[in-house]
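Here is chain A:
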Amino acid sequence: MTAIPLFHVLVLSSLLFTIGFTGVVARKNTLFILMSLEVMLNAVGVAFIGAGSAWQQADGQVMFILILTLAAAEVAVGLALLIRMQKKYRSLDIDLLNKMKG
Partner candidate 1 sequence: MTLTFIMVTLFIAGILSWVCENRWRGSAKWCALLVLTLLATVFCIFVVTANHNFESLTVLSRVSWIDTFNIEYSIGLDQLSIVLIALTWLLAIICVLVSWQEIKHKAGFYYFNLLATIAGIIGVFVAVDMFLFFFFWEVMLLPMTAIIAIWGHENRHFAALKFFIFTQVSSLLMLVAIIATGYFHLLQTGELSFYYLDWLSLNLPLSLSQYLMIGFFIAFAVKLPSVPVHSWLPDAHTQAPTAGSVLLAGVLLKTGAYGLIRFVIFLFPEASAQFAPIAATLAVVSIVYGAKMAFAQHDFKRLVAYSSISHMGFVMLALFAFNDIAFQGAIVTMIAHGLSSAALFSLAGMIYQRIHSRSLADMGGFWQSAPRMGGFALVFAGAAFGLPGLANFIGEFFSLIGAFQTLPIFAVIAAFGLIGSAIYGMVLFQTSFQGLAKQEIIDLAPRELMICSTLFLMLLVIGLYPSLLLKFSFGA
Partner candidate 2 sequence: MMMVTAANTHASLSLDVIQTILPQLIVAFGIALALILVAWRRSQRTIVLFTAGVLTTALIASVNLLAIQPTVVTQLLKVDSNSAFAFSLVLVVALTSLHMSYQFLKNHIEVHDEYYLLLMLLVLGAGVLVTSHHFASLFLGFELLSISLVGLVGYHRESNYSVESGFKYLVLSASASSFMLLGIAFIYSVTGTMSFDANLPNDIYHQQNLRLFFELGILLFISGIAFKLSIAPFHFWTPDVYQGAPTPVTSLMATVSKIAMFVVLVKCVIAQRYMLHGNLQLLLIVLAIASMLIGNVLALKQSNLKRLIAYSSIAHMGYLLIVVIVISGESLAFTWQSVLFYLSAYVVANISLFLVVASLQTQCLTGDRVVKHYQEEPVLNDLQGLFWRTPSYGLLVILAILSLAGIPLTMGFIGKFYILSQATIAHAWWLIITLIVGSGISLAYYLPIIFKLFEVEPEGGNEVKKLERAVIEKVLVYSFIIIGLVFGVFPDVVSQFIVS
């Protein structure tokens, strides 16, 4: 009866998650960082949906919806911040944001 092993779903999720993480860490362009964050959140969604299906519960999907909400809120704030950044620095280079240290 079994179709897709949960194991594979989790591996897929991890794969997507690490790809997203790579993007967050490596990219200099803040816009890309935000996009990579979306990839990460999406990966978590995959894991939730998979787990939910495995347990035959709707909780997984509910969690996915909540994550979706978070993603939306985050993107909104993030992009607004990008606008400020663009205005202030005329650039989206993340490495400009290292004035505070020590």
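The set was built so that all candidates are chains of the complex that A comes from, given by their letters.
As a working rule, a residue touches a chain if its C-beta (ideal position, glycine included) is under 8 Å from a C-beta of that chain, and two chains touch if they have at least 3 such contacts; residues count from 1.
For clarity, every value in this text was computed on a predicted model and none was experimentally measured.
Candidate 2 is the one, among 1 or 2, that touches chain A in this complex. Interface of chain A with candidate 2 (complex): residues 6, 10, 13-14, 17, 20-21, 24, 30, 33, 37, 40-41, 43-44, 47-48, 50-52, 54-57, 59-60, 62-63, 66-67, 70, 73-74, 77-78, 81, 84-85, 88-89, 94, 97-102.
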